[in-house]
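Apart from one protein chain that is not included, each protein chain of the complex appears where it belongs.
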Amino acid sequence: MKDKSKLIGFTCAYTPLALIDAAGFAPYRILPMGDSPDQAGHILHENLCPHVKRVLDRGMQDDIPELSGIVFMNSCDTMRRLNDAWQKVRPNDNTLLVDLPVSNDPGSVSFFAEELALLTDTLSQWSGNNITPERIENSIGRYNELAMHLNELKKRVDNGTLKDGSLRLQTIYNKAATEPIKDVMEMIKQMIDETNELSDGGLPVYLFGNVLPDPEAFVLFESCGARIVSEDLCTGSRMTHSIETDKSSDVFKRLANGLLSRTACARTVDPINPGKMALDVVERANACNARGVIGHTVKFCDPYLARMPSVRDALKKEGISFLLLEGDCTMRSIGQHKTRIEAFIEMLR
Amino acid sequence: MILQHFEDQESGIMNAIKKNPESASPRKKLALETARLGKRLYSNADDLVWAGPLVPFDLLNAMEVTPCFAEFIASILVSTDAGPLFFENAEQAGYASDTCGYHRMLMGSALKGMIPTPKLLISAMSPCTGGLAAMENLARVFKKDLFILHIPQKESDHGVRILANHIRNMAESVSSHTGKVLDKDRLRKAMENTNKTRDILSNIYKLAQQVPSPVNGRDLSNFGIVLPLFFGTEVGIEIAQSFYDELKSRIKANRSGVPGERIRLMWLQNRIQFKNNLVKMLEKEFNASIVIDELNVITWDPIDPEDPYIGLARRSISSPLNGTVERRVKQIVKLAEAYKIDGAINPCHWGCRQGTGARGLIDSSMKEIGVPVLNLEVDCVDPRNFAEGQLITRIEAFMEMIESRPSPW
Partner (left out) sequence: MIVAGVDIGSLSGETVILSDDKILSYSIVRTGADSALTAKKATDEALKNADISFEDIDYTIATGYGRVIVPFANENITEISCHAKGANYLFPTVRTILDMGGQDCKAIRCNEKGKVTNFAMNDKCAAGTGRFCEVMADVLGIALEDIGKTSLEAKKDAMISSACAVFAKSEAVSLLRSGVPKSEILSGVHEAIASRVFALLQRVGIEGDFVISGGIAKNIGVIKKVAEKVGLKPLISEEPQIVGALGAALFAKERYKKG
């Protein structure tokens, strides 16, 4: 019998990677890339976000490494349907759907903490390892360190002092999502040692949205005259955040709170402050002195579709120009927007 | 304007019944009570709470707070003259036409001031992400508070316990926003009413299963999704009872819902909410009857009036609108067998990720039990692109196919 793989698949930036690490596994994000033929629409429905459809296509085509299991998060309707479809097309895979509340109120945090405890039990079954609290604390430490380093790199990219910054940062994000953490740390350390090199020109733009993993996309933005001075994407900076390390409170609660309180994506709601996402976009765009804001989302993504009108309004009120692009995770679809992006930059110059 | 619509509807139905008592029917009774509910919603006399469809309405009714959910009001607004206009409003404001029509309708009409302002909004992640977002948007537009009810996906004891607690918190929040208290006796009474309604409903569904079925394709449309608005009230019991009596009397008189019933169908998801001829066409041309709608089902046990929260929590979690497709499909297959259907129609409501997103998975499970499924492409709420001719052609072809094969039962 073959050795069990050391990888656990995941598909959403809300996945608690430290727990997977603590189980002795390496997390592997099934990114919506590659060119598996379109079949997912047939299994589910065409009008679902291309992020999920491509992930399913990869699964159906066996275009993924051998995995010991897959952890799905209940982040939206479509993710839920992905979990359903996966069991149909790959009935022999270990899978788990972890429920994910939409807000970070105390009740939701405790519920999520219980879900994470269940996840830990499951991971420990899959691995045969006993996941002790120390192991979890160690993994949290490792992921906090990764988050810190990535954050530093991001700052340099935002300031424009790293050569080919956004392209390379995205490459690192993709590695961080798919490769063992220690290899990624090596790479980051090398980059941190590089000397500053001021990147040339480009109009400062704030980019937000959901799934945009292809590093080439960032090359395209730059070739159109934009310089991304801050980014907020679920395949980018939203993947990392740090977790409280004060051991006096329950570790699952800390993990739960860390995930639910990190920079929110559109699927997460602040009930105290409905429509907060729009204000966040304005605030971040102002903070990085962006001249304009570009939103990039995949089609049929309900969480983002529903919030776009309020984002548009809020930016308009502030007098910040906004360009919304819809894509399907392929470079082809992003390339189609070249004229829009160029015209947007020409307009702001 | 909308208030007027409900008033006209109420007086219209009452006059018709007065003139000709023979014309009274359970469907009219339901329409009448719906109009009255609408009147209450729009007259601002009541404490109004907007809530998602899986929120326990009986609890709100027990507090004398008027509950209403988005799908319901959207389905009413779409039948008014201003319907198409509201969609245009929504799209102009940036609400993409790729999203569910229920929510577009809701936002479009809210922006035009056609949705009454609630005291509080309650939303949940089930049934759908879009619904939660619509509630958040409404809360922003109305500048009102939002309460989020987290309904767990899995039917586990720990999930039920947590939700039960959360429902308790919800009641407190409703209290503090409306000033209405949850009286213990009224709550008990409401739960008893809910249980009575539940019993009658389950009897209705048993009658509907008979071959031939006493229901025609229209009797129970939208029933399972609208009736919960009246849970916990006497009116809810009355409505249910009138349907039961009607079906019973048809059976006694040996009258089937569709004369000469030949084909029995299941309708998946919600019905098409605007006027159309599809159901009549099925009856007239093919003696086909929609004997069961997917949502006309009881998935929960009676609720303990002394300690209702656990039961209420279980009910919400067990809804076919919550949880995995595996559970939904099991339920559909069970219904298919119980009602001995010859085929199912899935409208594949445009923009519904949670429901329509499962199209392929439902297909393959139905194939396993030998029941054919017709998948349409309809926006069940937005009539602007409704191509009835094309749909009729496809339905006809499906019916011919069903007629030419042996029944699966």
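The letters A and B name the chains in turn, as written, and every chain counts its residues from 1.
In this text, contacts are C-beta pairs under 8 Å (C-beta built on N, C-alpha and C of every residue); 3 or more make two chains touch, one makes a residue touch a chain.
Owing to the predicted nature of the structure, the values given are computational and were not obtained by experimental measurement.
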Among B:79, B:249, B:385 or B:407, the residue in touch with the chain that has been omitted: B:385
Touching residue (missing chain; options B:64, B:91 or B:199): B:91
For chain A, the residues touching the chain missing from this view: 321, 336, 339-340, 342-343, 346-347
Residues belonging to chain B that touch the chain removed from view: 91-92, 384-387, 389
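Keep in mind that, in the parts below, only the chains that are shown with their structure count from here on.
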Chain A and chain B, separation of their C-alpha mean positions in angstrom: 36
In the complex with chain B, residue positions of chain A that touch it: 42-45, 47-49, 74, 76-78, 80-81, 83-85, 87-88, 97, 99, 101-103, 105, 107-108, 110-111, 114, 266-267, 269, 271, 274-275, 299-300, 302-303, 305-310, 312
Chain B to chain A touching residues, read off their complex: 93-96, 98-100, 103, 107, 125, 128-130, 132-134, 136-137, 139-140, 145-148, 150, 152-154, 158-159, 162, 165-166, 169, 324-326, 348, 350-351, 353-354, 356-361, 364
